[in-house]
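With one protein chain held back, the other chains of the complex are shown just where they sit.
On to subunit A.
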Amino acid sequence: MDEEYDVIVLGTGLKECILSGLLSVDGLKVLHMDRNDYYGGESTSLNLVQLWKRFGKEDTPPERLGLSKEYNVDMVPKFMMANGALIRVLIHTNVTKYLNFKAVDGGFVYSKGKTHKVPATDVEALKSPLMGLFEKRRARKFFIYVQDYDESDPKSHEGLDLNKVTARDVLSKYGLEDNTVDFIGHALALYRDDSYLDQPATDFVKRIKIYAESLARFQGGSPFIYPLYGLGELPQGFARLSAVYGGTYMLNKPECKVEFDENGKAIGVTSEGETAKCKKVVCDPSYLPEKAKKVGRVARAICIMNHPIPNTNDSHSVQIILPQKQLQRKSDMYVFCCSYSHNVAPKGKFIAFVSTEAETDQPEVELKPGMDILGPVEETFFEIYDRFEPTNQNEDDGCFVSTSYDATTHFESTVIDVLSMYTKITGKEVDLTVDLSAASATE
């Protein structure tokens, strides 16, 4: 350990592992440590025994739930958009070769007390029971406009400069109803609240295009894919990338105390009496709590079930978004379900997650609308965890702290944080213009 490194990374969560991989590939000398004896930190996947322990249950899991080791329960459950930013990072770094993916069966949205398949194209809009007859036609026109929109071709712009007009302006041009706006904004563009309505529409239109293109990519019922054996595979894959390019890995290192010089600049990390020197420290907020502030709380429930979620066409993997307005809340609620078909549970078992930005101290009460659509559950775990954001000036202290994982069921916000951290650390941007069509799926 008594060596000097360019960067020491603390915590093997997904964000830290992606950064470790990118930095090692750049030729930097990286030491990566974790206080736990497993990979993944907060973004690990647990087996049943570990899950029991994590939630402080004293007894052992009942036999009816099956073998512990057949469970891979994500602590930060999320799906990957097939054409999204994380896939680009995976292809860019070639980490895809360590992983196996399967399409996610369904993408649904909750409206007026029921779940509906999310319509993402002009054809689907016409079939969707989410809208009345005239609204379907208006939505169809809107989708055609989005599909045809090409930033570099002014003819496709229909006279709207998306850098100037707001998303609200675009939606009102097509005369769409509030309910429709609700599912387009939250279930297709995947915004977490309604502030996007008053922002320039360019981001809004791009997000809908990514959703539609992702949906078209694997002919699945949703635009999402998910790795076999759970998301815990992702940090491991990026850690391997880092190791292949010379990164050093140490798990089970207690303490991991960051050392500072008299100017408050990070100069190393001490564990078990040994100090490794470094120029920069990258970590999750739990390693430098004094450099992060609490910005919110996530309420969530993890449920083990014997059946798919009702009214989702028996989907073995599914996302359901419950937009804030449908629940009279300030933030959306997300339901995520995965099963043995993705090797995260024994045969016949399903794992459902309900999560939202907590607005009260009672997750049981707050999560009820999401719990209600699950049907009978075998076992439920409730919790509220805090979300942190860094508060430090990394030019001064050489510390780069990641933001906690949010309640969303996809990775777009995760990757945005990673890429901006990478730019702060190296002064460079990651070029993610990979050839997505070349990166195809093979059986």
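Criterion: a residue touches a chain if its C-beta (ideal position, glycine included) is under 8 Å from a C-beta of that chain, and two chains touch if they have at least 3 such contacts; residues count from 1.
Please note the rule applied: contacts and distances are computed from a predicted model.
Looking only at the UniProt record of the hidden chain, which name from "Ras-related protein Rab-5C", "18S rRNA (guanine-N(7))-methyltransferase", "Dynactin subunit 4" or "DNA replication complex GINS protein PSF1" is the right one?
The UniProt record for the chain left out of view names it "Ras-related protein Rab-5C".
Touch as defined at the start, partner being the missing chain; which of A:A239, A:A299, A:A352 or A:M371 qualifies?
A:A239
So one chain is hidden, and I want to know which residue out of A:Q147, A:N179, A:T248 or A:T380 touches that hidden chain in the complete assembly.
If we include the chain that is not displayed, A:T248 is the one touching it.
For a quick check of understanding: of A:Y5, A:Y39, A:W52 or A:F353, which residue touches the chain that isn't displayed?
From the options A:Y5, A:Y39, A:W52 or A:F353, the contact with the absent chain belongs to A:Y39.
List every residue of subunit A that touches the chain not included in the displayed model.
39, 87, 90-91, 94, 96-103, 105, 217-221, 225, 227-229, 233, 236-237, 239-240, 243-246, 248-252, 314, 316, 341-343, 435, 438-443
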